[in-house]
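One chain of protein is taken out of this complex; the other chains stay put.
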Amino acid sequence: MDVLLDEEEEMIAESARGYLEANCATSLVRKVEADPLGYAPDLWRGAAELGWAGMCLPEEHGGSEMPLVYLGLVMREIGRTVAPLPLLPSAVASITLARHGGAALKDRHLPQVASGEAILTWAFFETDARLRPETVKMTAREEDDGFILNGRKLFVDHYAAADLCLVVARTEAGLSLFLVDTDAPGISTRELVTLAKDRQSEVNFENVRVPREALVGQAGDAWPQIEEMLDLATILLCAQMVGATRKDAEMAFDYAKVRSAFGQPIGAFQSVQHMCADMQIWADAAELLTFEALWRLDQGLPAAMEISQAKSFCNDRLEAAVRNSQIIHGGIGFMMEFDLHLWFRRVSAWSMRMGTSLEHRARIAELLLDSPGQVRLGRSVSPAPAVPVTPELTEV
Amino acid sequence: MDVLLDEEEEMIAESARGYLEANCATSLVRKVEADPLGYAPDLWRGAAELGWAGMCLPEEHGGSEMPLVYLGLVMREIGRTVAPLPLLPSAVASITLARHGGAALKDRHLPQVASGEAILTWAFFETDARLRPETVKMTAREEDDGFILNGRKLFVDHYAAADLCLVVARTEAGLSLFLVDTDAPGISTRELVTLAKDRQSEVNFENVRVPREALVGQAGDAWPQIEEMLDLATILLCAQMVGATRKDAEMAFDYAKVRSAFGQPIGAFQSVQHMCADMQIWADAAELLTFEALWRLDQGLPAAMEISQAKSFCNDRLEAAVRNSQIIHGGIGFMMEFDLHLWFRRVSAWSMRMGTSLEHRARIAELLLDSPGQVRLGRSVSPAPAVPVTPELTEV
Amino acid sequence: MNFGYSPEQEALRSEVQTFIRDNVTDELVEEMDIHSGTDRPRGRGPLGQALYRQIGERGWLGIAYPSEYGGQGGSRIDQYIVEEEFLRAGIQISMIGSGAPAILAAGTEEQKRYYIPRLIRGEVSFCLGFTEPHAGADLANLRCSAVRDGDEFVINGQKMYTTSAHVSTHIYLMARTDRTASKHKGISIFIFPMDTPGLTVRPLWTIQNNPSAPKFTTYGAARTNEVFFDDVRIPASALLGEENDGWRVGSMGLNLDRVGAGRYLISVRRDEDIINFLKSDEALGARLSESEVVRDKVAELWTEAQVCRLMTMRSMSIVERGGAFSYEGSAEKVWAPEHGVRISESIMQMLGPHGSLLRGSPHSVQDGLYAHNVMGSFQSGINHGSVQIMRDQVARRGLGMPSSRGNKAAGVK
Partner (left out) sequence: MNFGYSPEQEALRSEVQTFIRDNVTDELVEEMDIHSGTDRPRGRGPLGQALYRQIGERGWLGIAYPSEYGGQGGSRIDQYIVEEEFLRAGIQISMIGSGAPAILAAGTEEQKRYYIPRLIRGEVSFCLGFTEPHAGADLANLRCSAVRDGDEFVINGQKMYTTSAHVSTHIYLMARTDRTASKHKGISIFIFPMDTPGLTVRPLWTIQNNPSAPKFTTYGAARTNEVFFDDVRIPASALLGEENDGWRVGSMGLNLDRVGAGRYLISVRRDEDIINFLKSDEALGARLSESEVVRDKVAELWTEAQVCRLMTMRSMSIVERGGAFSYEGSAEKVWAPEHGVRISESIMQMLGPHGSLLRGSPHSVQDGLYAHNVMGSFQSGINHGSVQIMRDQVARRGLGMPSSRGNKAAGVK
């Protein structure tokens, strides 16, 4: 047991931070906010060269088969610089594809994903945007040797940037996953304007034909795979939130040391010190919760509880942390030309994505209260082991 | 509109405070904690001479027909000195009797209550101790010209001190109220040991016979009267909590001014100042919520929402206030021989009585969300007007 | 104790509500919105002028101000009722703001006769020239200087976050008139027209800009301003109160500015909004209204909002009795803004991703009101005295807590 970063993990994180700090100034972040494309292609190419796009993909498809913890560290650094990259949706969709897709589909697409040439995303949410299977109304009607998709997806991340999208739809057999070309005929989109000013879309499917091979996994009963995908997206988003909050909080700590009022730095006032102490504690706690969950995924241990713990905590406490940072900055934090809001708006928006605190706490309560036996901290209460990601690691 | 106390109200409060401060030292409070009788008879006699026992009873029965707000002010002062008096249950039961009892019952008992010779209490709660009609399992079987009571009541306030008890039981026609001699054959009791170390009892009824005249109001359908009684007990308990918290907080403010650490009074540290500021704000808010509810009862306006607002707020914030006071006092507040715990234990215990915050907030939500029309602060949303207490006052 | 309004006051409220229903149009609200970013002529527009005439005829203007200066000499509570109803319609008719109380208390007879009637009629409106780049919470640290030159003062320096400087007719300026005096001495207040030569206004765009926030957003202003003074010459008669007594004069208005309909409403409107949304037939609201957890949370927040209302009523009661606040205004300024943040952040976790969509986005909830509110609600705890400073004041003025050694040494109260 050692919850601190080891040398290799430190290296991964430092290298990611070094690349992003050198290449992702806030001027770039602001520029991309106004760009319908929604990401920075040059920055993405560089990131792909560093291997981020295929970090957790199989070696046979050009990936590096690294643990999810490493990807989490990269996501943390992306959050830190609020870098406009489509890594989160692309990694989530491609890992899902790698785990459950057929050989042909993987052979065709994964090498391109790993090299950064292809960007993936996924589409699950609809009008009722909860993390629940019954919210999916979109249909996939079997016809000839393919499927016809009809329905509307919301909150699709980086759709404009993506080449392919993993779409959740309902066949006669139940929920299924389809890999769809983002510019397939019958698809139309509308841009959503989020608090983060990042790119989320409404995507409409009107009689969109996909071949049978586009099916990822079997038709129907795909909820376990879908839930796994949503869980992965959730916990990686937590890592991104942690990184963004870290930087945002550090700006407040620094500001409190130099901004003076009443003859001393405001950071010398106990009330400001205590706000800062809480921000640090919350960010530390969020990071520990997040990386324990990622570590468990890497070990093939059940992690539903830990993922919901992390996200509900991040939603509440990281939002509070970045709000405290705004308060410490006073009026200047409210000004468009000052950079702080780039972090504040993102952490706020992200806290509303991938499950509210209420949803995640309901899942935690289910695992705690509706399971047999007594609970004890430090002992797993999740009902069944998840699918191992890196089966060669021994279970601890 | 003037939410501050007027001259007469100030006088009532000051006179009550004067009497209690002169006659109720903490040594008396400690003595009564160890006394099974559970109250201080001399103090009670003096209080009755001041007219507290009959404050809100009809003049024709020896009462003063004062508004409930006045009684609330007296309860606040009783809380302030944590005076061991059975006024709360006696006032609540006797007001209920005065409102709904038959003439014979009122003529016989109310003058004695008003003079302080007789003490009343009431018994509603059972094993499931929520403020809900379905929790009452106790039965009243009609037989000959009376009823036979069977069942167990919990959390009966000052039963040992009381001569008569208003008991809620279930007849064939539904919930009904009975006035029962506390030493009637078939009754047995066990003392509960509460955090407040005040007197609450388990009262067991085994074939207890009461005459037909003991019925208060009609047999069955008495829930509106019972709810009114419970609401009155709830809001008067809030007034008592406010008074106790005021005194408890003032002890912390005073202590913070004299206790030194790091070369200055601890009250000069911003963190301590902010704790104190919050305590004052919470106590002020609780008092405003409480007295608005009492005022509405006096006006005959619906007050269910306001009572639940007050109690849920008192439960949460006054508990936090007295806990802060303990923290400011440090180790000495944890010592038995120091008086602070007399207040702390009571406010804590009272916060668990007469409805948890969860129960009260569920009622608020019902009134807010399950009622027709839109809500607006300052505009009543309660569905139906309550029974006016002092009908001669014009409705505002 | 009386938590109700008199029949006359209830009648006044109904009358105002009826008037608003009949007369306040969207165009009027748009014209009178000082927070939109667009440049426009200073002072009232044509619709606003018409409105002021109408409500002036009804005697609703300056109800609580002395009749010799154009007011009605009436009750502060009546005035509060009128203000609340107009604010609920999106119109801030009480733009008298911090200026009028101080002018009444410290102004010359000439100033009173000139300004008060015009403030009441809405012909004059002040922006508040207090904050500077290095003088925010610690206002007394201000550097903007006013140097006497015969019958004039010459002003040089800069003000910041001067809300509505681009639409106000006059400025209520705090400047340093004696550099040699200690921090709180040597400050004076001046009132003069914004079109005085040498005065320049530059926009500062807030994070509520692009897209701009919907009506009623807490701190939804798309813009505030910087004001620069370059040898601005004003007559000595622009001085309000005694020279170098500006700290005292300037503080007079602020306490009143912290309470009242405006402060109350910006902290509680979301409580009403979310409950009414839950009661609506929108799918999201209807679904959420069935969640026990949501129900518990809105009940808790509603109770907190009631406390905002009651604290405002307490402040009004004190003012109406002619009393002075010891700490009650500060207490309100702690509770209400922090409540405003709590309701705003709680709603985020009810609405989920729909709640993150800004104005104009497809699928936004109430045109992005709640998303924009996230960006603004905390501002209420910063502006006009932070909640931290307000808590200090509750503890020190209200509870008699001692100053810390450090602050004593620096002469901070």
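For this structure, a couple of remarks:
We call the chains A, B and C, going by the order they appear; numbering starts again at 1 in every chain.
FYI, a residue touches a chain if its C-beta (ideal position, glycine included) is under 8 Å from a C-beta of that chain, and two chains touch if they have at least 3 such contacts.
Since the model is a prediction, treat every value here as computed from it, not as a measurement.
Contacts of the undisplayed chain with the visible chains, over the whole complex, involve A, B, C. The chain omitted from view is touched by exactly one of A:9, A:65 or A:191, namely A:9.
Touch with the chain omitted from the figure is made, among B:4, B:28, B:50 or B:349, by B:349. In the complete complex, the residue from B:205, B:269 or B:291 that touches the missing chain is B:269. Interface note for the absent chain: among A:110, A:140, A:210 or A:289, the touching residue is A:289. Residue positions on chain A in contact with the hidden chain: 1-6, 9, 69, 253, 256-257, 263-265, 267-270, 272-274, 276-278, 280-281, 284-285, 288-289, 291-292, 295-296, 299, 306, 308-309, 312-313, 357-358, 360-362, 364-365, 368-369, 374-378, 396, in rising order. Hidden from this view is one chain, which touches chain B at 125, 127-130, 154-155, 190-196, 200, 202, 260-264, 266, 269, 271-272, 315-316, 319-320, 323, 326-327, 330-331, 334-337, 341, 344-345, 348-349, 351-353, 355-359, 361-362.
Within the complete assembly, residues 291-293, 296, 404-410 of chain C touch the chain that is not shown.
Keep this in mind: only the chains that are shown with their structure count from here on.
The distance from the centre of chain A to the centre of chain B, with each centre set as the mean of the Cα atoms, comes to 52 Å. Among the residues of chain C, those touching two or more other chains are numbered 388, 391. Each of residues 269, 271 in chain A touches at least two other chains.
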